[in-house]
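For this view, one protein chain was removed and the others were kept in their places.
Chain lettering (A and B) follows the sequence in which the chains are written, and residue indices restart at 1 in each chain.
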Amino acid sequence: MTVTFILNGEDVSARFRSGERLVDVLREDFGLLSPKADCRNGSCGKCLVLMDGKLVPSCQVPAFRARGKEIITFEGYSQTEEHADIRAALAVTGLETCGFCEAGVNLAIASLLEIKPRPDRAGMLEHLSAVRCSCHDPETLLETVLAADEVRARRLYHRGRQ
Amino acid sequence: MVASEVHYPKSLAEVLELQRLHPSLLLFAGGTDIQRGRGGRYIDLPPVVALLEGVPELHLITRTERFLELGSTLTLGSLLELKKGILPEALVAAIGGVATPAIRNLATLGGNLAARGRFMDLWGVLACLDTLVELRDPAGPRWVGLNRLCDDEGRPAFPAGSLLTRARLPVEAWNSWLLRSLADPEEQGSGKAVFTLLARVEKGLVSAFRLALAGRRLLRFPAIEARLVGTRLPLARKEIRELKEDYRRAASELAPLAADRLASLVELALEGYSR
Partner (left out) sequence: MPEADRKVPGPGSPPGKPEAPRSAGETGGEEVPALSDLHLEAMVHVAQVRAPSPRGRFLGIGEFRLPRGYVLVRAEDLPEGASLPGLGSPFPILARDRFTWKGQALALLAGPDPNLVAELAATLPLECEEEEAFCEPEDLPPGTALAKRSLLRGDPARAFAEAASIVEDLWISEPIDRNYSEPQGALAYFDYDRLVIRAATQWPSHLRDSVAAALDCRASEVIVRPTRLGHHLDGKLWYPSLLACHAALAAKACKAPARLLFTREEDFLFGPKALRSRIALKAALDSGGRLSALEADLVLDMGAHGPLAEDALVEACTAALGAYECPNLRLEARVVATDTPPASSFSGLCASQAFLALEALGSRLAEGGGIDPLEWKSRNFLSAASTWLSGERLREAPPLGAMAERLAVSSDFRRKHADYELVRKRRADRRDGPLRGIGASFAFHAPGIAASEAVSETCTVEAVLGKDLRLSLRAWGVAPQGRASAVWREEAARILGIEPEMIDILQPEADTPLPPGPDARARGLVLTSKLAARACTAIQRRRFRETLPLGAKASGKVERSLVWTAEGPRGNPFETASWVGAVVEVEFDPFSLVFRPTGLWLCVDAGRILSPSRARQALRASAHESLEACLSEALRMGNGARDPETFFSFRKSGDLDPPPLSIDLVEDARPGLPRSIGELPHHALPGAFLAAASQALGRPLTTFPLSFEGRGEDWGDE
């Protein structure tokens, strides 16, 4: 079957078998390797993408469900100004990931920063639990979110003044 | 792998027509339960699938003074985004305990209630809230109490071929609640069960009481719950022990493996009122 959707800002169409998962279509049809097809049961968070602005595990999304949706992978998100805030925060906290969960970590932070009002500490940790990887600890991840929030606030403030 | 025909209905009428044409139609909402336990490269789909997320009637939220209606394809994530106070706190807690935030952006209310293998996370609390669900099948729509959707052995009995369209919760205040996820005592650790207690306590007097353990089976005993109505808190130790034994006896007829655990949970919960 063939399905059209928006992928990282571009209109695309993909042909695949009906039971294929979005993660495999993204990796194999479009060469977007940031989402990793690891656990294939939605728990590890290494395949996270944004679907219509919501963080979802792409291994649990049948590709047919992408029809008409806007899908953003880490490759697309990393080109944005918003991601620059997260990169700056990562440099501040020094959070290092194993590389396999990088997309998940960045998109989980990205989606958390969009939630207003900001959840409390427990709520933020809960949101960040979308990525379960033993290479980093939740506290450092939380510190990165708070740092990114600050960076973003400063950026927007300065932009507002210009 | 068989190629499946995938439909994107835009109305409830379209869904019902598809069901009529294809008796083995798979109604795909979030799909998280369909894919549970199937980690292979391809998702195993039947010949005909209908994706429900484009059906607006299944996505509505209606609130009146007396009840709250939630569409079955509302995702659990979207339910958590509702303004505080709209959903009962116990339900919010139950939703928050489901999987991960990313999965909750896919999983739906209807999918959680219509699962056939076991009672999922929201079942217990919604049953205790006396939730009604609207089911539609070729015979037409009907409202059914959630507590009726289990068989005599306490197992899920969601009618095959039915579409769950919405859930209706009475708007009632429950000022005391307890919710805990734990390993299902019937499955030695591999499944999850949710223990729910809801109570309305006014000036030390219990005016309403519900208690359920939902996992592989639903263990809920309204007759025992009724005994607590009208009692004064804190409960005496003797009363707690009696209630504990009542629950143990009632549960052992349905689920001997879970009886002791349920009894222990009841005692713990009721002791909480004693403190």
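The criterion applied here is as follows: a contact is a pair of C-beta atoms (placed from the backbone, for glycine too) under 8 Å apart; a residue touches a chain by one contact, two chains touch by 3 or more.
As the structure is a prediction and not an experimental result, all values here were calculated from the model.
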| item | value |
| --- | --- |
| Identified contact with the non-displayed chain, of B:36, B:155 or B:200 | B:36 |
| Touch with the omitted chain, as defined above, among A:52, A:96 or A:114 | A:96 |
| In chain B, positions touching the absent partner | 1, 3, 5, 36-37, 39-42, 97, 180-183, 185, 188-192, 195, 264-265, 268-269, 271, 274-275 |
| Missing-partner contacts on chain A, residue numbers | 1-2, 4, 7-8, 10-17, 25, 28-34, 36-41, 44, 74-75, 78, 90, 94-102, 122, 125, 129, 132-140 |
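As a working rule, only the chains that are shown with their structure count from here on.
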| item | value |
| --- | --- |
| Centroid spacing, where centroids are CA-atom means, of chain A and chain B in whole angstrom | 30 |
| Contacting residues of chain B [partner chain A, same complex] | 1, 3-6, 8, 28, 31-32, 35-36, 39-45, 49, 51, 53, 75, 77, 96, 99-103, 105-106 |
| Chain A - residues contacting chain B, complex | 1, 17-21, 24, 39-43, 45, 48, 51, 54-57, 60-62, 64-65, 67, 108, 126-127, 129-130, 132 |
